[in-house]
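Sharing a structure with you now.
Missing here: one protein chain of the complex. Every other protein chain is in place.
So that you can tell them apart, the chains are marked A and B in the order they are listed, and the count of residues begins at 1 in each.
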Amino acid sequence: MSKELIRLIDCSMAFDDEIVLDSINLSIKNEEFLTLLGPSGCGKTTTLRIIGGFLQATSGDVLFDGERINDVPPYQRKVNTVFQRYALFPHLDVYENVAFGLRLAKLPEQEIDDRVTEMLEIVSLKGFENRSISQLSGGQQQRVAIARALVNRPKVLLLDEPLGALDLRLRKDMQQELKRIQQTLGITFIYVTHDQEEALSMSDTVVVMDRGRIQQIGTPEDIYNEPENAFVADFIGESNILDGIMLEDYVVKFFGRKFRCLDSGFEPNEPVDVVVRPEDVEIVSPEEGQLTGTVTSVTFMGVHYDTIVDFHGFKWLIQTTEHHNVDEVIGIRLGPDDIHIMHRSEYSGMFGDYSSYSEEYDEMNDPDLYPEDLSDESSDLEEETAEEGSET
Amino acid sequence: MIHTKRLATPYIVWMVLFTVVPLGIVFYYAFTDSITGQFTLENIVRIQSYMPIFIKSIWLALISTLVCLIIGYPVAYYIAQCPPSRQRLLYLLVMLPMCISFLLRTMAWVSLLDDTGIINRFIQAMGMKPLPLIRNNGAVVLGMVYNYLPYMILPLYSVILKIDSRLIEAAQDLGCNSPQVFTKVIFPLSMPGVISGFTMVFVPAVSTFYISQKLGSSGTTLIGDVIESQFKAAYNPNLGAALSLILMVLVFICIGITRRVSGTEEVAMP
Partner (left out) sequence: MKTFQRSFTYLVLLFLYIPMLVLAVASFNAGTDPAVWKGFTLHNYSELFADGVLLPMLLNSVIIAVLSSLIATVLGTMACLGMHDMKPRLRNMYMTVTNIPMTNPDIVTGVSLALLFAFAGTLLKMKSVLGFTTLLIAHVTFSLPYIIMSVLPKLSQMDPDLQEAAMDLGCTPRQAFFKVVLHEIMPGVISGALMAFTMSLDDFVISYFVYGPKFVTLPVEIYNYTKKPLQPKIYALFTLLFMVILLVMIIMTVLEAKDEKQQSQRRIAFRGRRKRKEVEG
């Protein structure tokens, strides 16, 4: 079965005074496709580079096959990397680039030729041996980089946002191809990306990170259906996140109404974050609805309409295939499996309202919106909603 | 990556030893009496008598630099606009004189400008009286311009070349005609090259001694000549050191001024 291949124990990384990784604990199994997912600056690339040996953790241990490898340099690790900008050697052609690692290992010429030819075939670059790097397209360079890494038969392949520079359709094709290669060769892939769709479609395990900490580890389905905090809920897909109170197991109250849900294990009357996915909301007439609200904007997205609805001053995103008019009053119904409950965290109150899609837009319009010290802000909000809760 | 910083250590040791320390020694000699070896300000005081020579050096160097700028700018501009193959050829032609002995090239001007030189023989053959073309300030300036013109052209050329053509297009799009494109976009953007060229001409010009020796007279003795004679003829290294010190200060001031004017720390390399 699958055994543990890599383990990070309490790894922290600090650059001067800045803490980039805060006590990361991670276990990576043999033959799994694991993705480190998060916004830029969350520490995912740093984690990857620590595993690769290009950075040394300020504290903590990195174990490979049970052995501590903190001090082992990258050229001695059984790990290879596919770099974000490919890092192909310009003075060598495709063949020599791919053969580079094999030549260093001083393998016999015939074996080098066999393995390089085989690998070029796997990445669909047969016949490209003599091309110079500058003559290749982005996608082709990408595949040379992959071939160059894999030809050395490493136990682990590290991929640092390798598909970022490709256009959309090619990216989707390459995602499938990478997954296929990984499963065929049975190599552990550790993949870094900020694109959550990419992470969900390729991975066996997703590790969501923010600000140097792991927010959640799970399968793609788990991460999507059962996010553990507001950050994960907001980062993966679109989410409406509301303040609510867990009255008792399976019963939550928000907007002054009680709703049945599927979650349990919370304290009675615990303030919680409530997640409702836009595609799970059923629109009905105002009389039939559990809640009523006013439509404030409708955007045609092709597959569905992005409909922004105002409920008591809080804007929801509802994705529906029917068109509704602006200023129309509508009702909504939520079934128990449409509602997901999360514990409150430092992220509560930061996400989930659809006055705008992005933080940056909010900031642009109101520079005082997100003051420097975020910890003060969330505690203010908690006090507010606690008062609200006691009123209703 | 790992521990490569130490690779630079031999270099910095060498540079400190052979660049910084010698300057310190100049300092030391400047403030030392030549006979007794005691600390003295006398060398500095004696500099006062050389003030006219300093001023003449600066003056002639400034004129030469300006002439170089006026002549050199159109040339650099033209070369930058040529197709790449012609550019390479022209660049080569401008650079070539720099690589060949400036002593001999200066001597060539002597034989051109001399009273019995080529130009005067030509003039005499036409029936006119010979002109005093040599042993005056004009000849010295000519010599300086001739020797240092490439040092102005090459940095200008390399900076003008790098000007993003899209900036020119943007200016035209916003309504500039050709002269305006030059004054509002190209010339301001070429300033780093102008500064660089200015420095690379002024510094050698103000400190030269050979050009003034050959093309000038006793009336055009420059500070370089004085320093040279202190070291080679009348062996007074202390005075020579003091004069060198002032020259250095002068150069630093010049560079400081140009940096302040341009607001940039970079030196454009040809």
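Following the convention adopted for this analysis, a contact is a pair of C-beta atoms (placed from the backbone, for glycine too) under 8 Å apart; a residue touches a chain by one contact, two chains touch by 3 or more.
No experiment lies behind these values; they were computed from the predicted model shown.
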Problem set entry | Among B:L92, B:L174 or B:A233, the residue in touch with the chain that has been omitted | B:L92
Problem set entry | Residue in contact with the excluded chain [from B:L112, B:C176 or B:M191] | B:L112
Exercise. Of the listed residues B:V45, B:L103 or B:L131, which contacts the missing chain in the full complex?
Worked result: B:L103
Problem set entry | Absent-chain interface as seen on subunit B, which is shown | 1-2, 4-12, 14-16, 18-23, 25-26, 29, 71-72, 74-75, 77-79, 81, 85, 88-90, 92-105, 107-109, 111-112, 114, 116-118, 120-121, 146, 149-150, 178, 199, 203-204, 206-210, 214, 224, 227-228, 231, 237, 240-241, 244, 247-248, 251-252, 255, 267, 269
For this session: By the contact definition given up top, give the residues of subunit A that touch the hidden chain.
Result: 52, 54, 73-75, 79-81, 83-85, 87-91, 93, 95, 100-101, 104-105, 113, 129-130, 132, 148-149, 152
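Note that only the chains that are shown with their structure count from here on.
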Exercise. Where the CA atoms of subunit A average out and where those of subunit B average out, how many Å apart are those spots?
Worked result: 60
